[in-house]
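Just passing along the structure, written as C-alpha cells.
Only a single protein chain was left out; the remaining protein chains are all shown in position.
Let's turn to chain A:
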Amino acid sequence: MTLTAPVGTSPGPRTAPPPRRGPRPLRWLLHAFLALVALGWLLPLLLALYASLRPYEETARLGYFSLPEQLTLDYYGQAWSQAELPRYYLNTLIIVIPALALTLFLASFAAFAIARARIPGRRTLLIVFTAGNLLPPQVLITPLYSLYTLIPLPAWLSDSQSLYDSYLGLILIHVAFQFGFCVFVMANFMRTIPEEITEAALVDGASVWRRYWTLTLPLCRPVLAALATLQFTWMYNDFLWALVLMVSGDKLPVTSALNNLRGQFFTDYNLLAAGSVLVALPTLIVFQLLHKQFVAGLTLGSTKG
C-alpha cells in the first residue's frame, strides 16, 4: 500500500522538480480552465450564503438569480433562536465528543494489539474490522433499530428507557461503525514505527499497557490528529443514524435537525439556506484550521467510503 506512510512526512521527496513548463498560451489556458472550475465549485456555496441574506418575499418575486434590494441577517436570527439551533449544536457535541474519544481509544488499542502484540488471529480480526466499516449502513440498520428498541436503559441514562432514542445509542453506533476504519489506518501506521523502540522496553520488562500508552501512543500523534479531524467531520455530518435511531425532535444532532426547518406545507428556502450555512460552518472552520490533518486523514486510509 502506498498510502500508509507516516502522515507527518509529505509523500514523495520531490527534490528540484524538472521545470517542465509548457508554452505560455497553454499555461494561460490551464489557469483559465482551473479558475473556471474552482469558481464553479464555489458558486453553490456562495449562492447559499447570498440566498440566506435575502428576504423570502424578495426572492419569491425576483428569483435567486437577481440583484438584492435588501440584505438582512434576520434568517440567521430566526434559525438561531426560533429553530433553537444552539440546542442542536449542543446535542451534536454530546454525541460526537464521547464517540470520538471512545473510537480513537478503542481503535488505537486494538491496532496496537494487532500490529504489535502478535496475538493469534490478528489478521482475521483486522479484516473483519475493516470490512465492517465498508458496509453500507442500511445493510444493518433494520435489525439494529429493532435491537435498540429492545435494549432497556435506566431512566437516568435515557428518558426513553431504551437504547432507541438515546444519546448513548448514537454514540455507540458511531463508535462501532467508525472503529474499523481507525483500526485499519492505525495498525498500518504502527507497523511503520521501528520495532526497536518497544523492543527495548520489552527487555526492561514493560507491560503491554505501558508499551501501548506511554511508548506507542505518543508516536501516533500525527495519525491521531488526522483521524480525529476526519472523524469529527464524519460524525458531525451524520444524517442517517439520527434519523432512524432517534425520534424525539429535541435530541437530534444539528445536521439531522436541519430537516426541521422545512415546514409541513410551506418551506422557506432562504431560512433553510441560513440553516445550511450555520450547519456547514463548523466543518468548514475545522477544514480551514486543520486542513493538513484533514487531507492527511483522507489520503492515509483511503478505504473510507
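Here is the rule we go by: contacts are C-beta pairs under 8 Å (C-beta built on N, C-alpha and C of every residue); 3 or more make two chains touch, one makes a residue touch a chain; residues count from 1.
In this text, contacts and distances are computed from a predicted model.
For the chain of the complex excluded from view, the name given in UniProt is "Sugar ABC transporter permease" [choices: "Sugar ABC transporter permease", "Nitrite/sulfite reductase", "Acyl-CoA synthetase (AMP-forming)/AMP-acid ligase II" or "Spore maturation protein B"].
Check A:159, A:195 or A:250 against the missing chain and you find that the one touching it is A:195. When the full complex is taken into account, the listed residue touching the unshown chain is A:137, out of A:137, A:152 or A:249.
In the complete assembly, the contact with the undisplayed chain comes from A:41, out of A:41, A:156 or A:266. Even with one chain removed from view, chain A keeps its contact list with that chain: residues 1-3, 10-12, 14, 17-18, 20, 27, 30-31, 33-35, 37-39, 41-42, 44-45, 47-48, 51, 59-60, 63-66, 106-107, 109-110, 113, 117-119, 123, 125-132, 134-147, 149, 172-173, 175-177, 179-180, 183, 195, 202, 207-209, 233, 236-240, 243-244, 255-256, 258-259, 269, 272-273, 275-276, 279-280, 283-284, 286-287, 291, 294-295, 298-299, 302-305.
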